[in-house]
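Structure provided below as structure tokens; questions to follow.
All protein chains of the complex are present and in place, except for one that has been dropped.
What follows is chain A.
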Amino acid sequence: MQIHKYDTVIVGAGGAGMRAALEASKNSRTAVLTKLYPTRSHTGAAQGGMCAALANVEEDNWEWHTFDTVKGGDYLTDQDAAEIMCKEAIDAVLDLEKMGLPFSRTPEGRIDQRRFGGHTRDHGKAAVRRSCYAADRTGHMILQTLFQNCVKQNVEFYNEFYVLDLLLVEDAFGNKTTSGVVAYELASGEIHVFQAKAVIFATGGFGKVFKTTSNAHTLTGDGMGIAWRRGLPLEDMEFYQFHPTGLAGLGILLTEGARGEGGILRNADGERFMERYAPTIKDLAPRDIVARSMVLEVLEGRGAGPNKDYVYLDLTHLPAEQIEEKLPDITEFARTYLGVEPTTELVPVYPTAHYAMGGVPTNVEAEVLSDNTTVVPGLYAAGEVACVSVHGSNRLGTNSLLDINVFGRRAGIAAAKYAATADFVELPENPAATVVEMIERLRDSEGTERVAAIRAEMQETMDANAGVYRTEETLKQALSDIKNLQKRYKNVSIQDKGKRYNTDLLEAVELGFLLDLAEVLVVGAANRKESRGGHAREDFQARDDVNFMKHTMAYREVDADGDYSIRLDWKPVVVTRYQPMERKY
């Protein structure tokens, strides 16, 4: 076991982690631990853009952006956080441009902007051109630009280091303080303890609980799972976003920017069905509304294809040059993976599990909370792993790239500032014990269960029972399936017993996190007897502001036998200037 000492340790090297690193490494000795080489992170798969009210192409302002974000989140958005994000969005975009990001340009040479779902002018009057983009490769450009600047700034990376535990030290009153993290080095199988004054989690989401997802294989919720097992709460986990336009059957993302450029959704009859569901902004309604509309079309028999189980994205009326110039990558995805030519043919699409609105609760300084208000000194989170909550119950398109830049930056600044005055907290005795025990148990297990089989069954039940629409019954089924899979997981074994590059072992570890998070998601969903944003209950179809306009806080409570149960509590929504209204588009 090796022990390292840094002022600030950042876990994850996607957009949030690297944006944090650029700030933290200026003022504190910083290490970035990442289970992937930084440029492999899933920020790179984001396509359509990053919204900011630059007003480069039409009138716009950050207050309109804030309103859209709050309304888009179905009034579960914390309005103080949304206001900060939308205000700082403008500098966040300009900062990236100054770092070298090659945005698409207007004829005058300014950053070009395009329409995106739920982003409107003057509080919903019409769609507005707010998304700053680089063709349909905005996430790729952000990831590359941030990595390039990390190279320029000599940021220290530990590549293919899997952080598997968070070290928190408790005082006599049960108050937790951060003392570091424990990591597993893929190349050698060695355990490394990183003592740190400040730790920033930027580990991304957990889309792999679902089968049909736009998420990478590596998005297994490690950061959320680690925090959860260390007794920290998770907020709003039942709110999971399904992106409307995944390639049917595959889940590969086709950007909402396709509709921003004028693309239209059609059912089997060729009808532009979004006109019925969102008469004003139609295909550019927020994702939760579009995804539900698509599922309803299919359920009511208007789905396309031999099994009537998808709808179409129609780009055929757009000039081929516009498609090639503005949407080159998604055009290629349709060609490669479905054999469809988007300039002349309709593209089969269906909702795909995409983004966790919930996560580790933080305040607007990215400080992690251990209850509704108590800060865990030295612990920060930013990006999809965190719940600030700027996205409420449904994130607007482009606001995730914005979130990682605004709150990644804030986390980096706050962590370095904290590290400048704080002392190192002594490591707990035998700091790596939990990780060593977990690794050895998995490696030595002679159980009969296989990781891939349990994972596939978890994904099947989550797709079937905790997807776009949920009921009491389906959620009960999902919970019983997950409980059963958790039992079977105890009997899981791996085949690769080696030390070096043991991805078999790490897939087993990751599955453990996924099963934990699937359970929290389903328990939260069963408890929320209303429909709001990304959480749609067939048995409780209305939004219920009287009983449920509040965040879910899930706590893992361990009893004397070491068994745990999930306790649900609530956290009030921060309302500043917008009172909840009916959500119509």
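Everything below uses one rule, namely that a residue touches a chain if its C-beta (ideal position, glycine included) is under 8 Å from a C-beta of that chain, and two chains touch if they have at least 3 such contacts; residues count from 1.
Throughout what follows, contacts and distances are computed from a predicted model.
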item: Options "Fumarate reductase iron-sulfur subunit", "Sodium/proline symporter", "NADH-quinone oxidoreductase subunit J" or "Peptide/nickel transport system permease protein": UniProt name of the undisplayed chain; value: "Fumarate reductase iron-sulfur subunit"
item: Which of A:216, A:296 or A:566 contacts the chain that the document leaves out; value: A:216
item: Selected residue (touches chain absent from view) among A:97, A:190 or A:457; value: A:97
item: Of A:417, A:450, A:488 or A:550, the residue in touch with the unshown chain; value: A:450
item: Missing-partner contacts on chain A, residue numbers; value: 36-37, 39-42, 44-45, 93-94, 97-100, 102-111, 134, 137, 140-141, 144, 148-149, 151-152, 187, 212, 216-218, 247-250, 252, 266, 268, 270, 304-307, 309-310, 312, 314, 316-317, 329, 332-333, 336-340, 344-346, 348, 350, 450-453, 455-456, 494-504
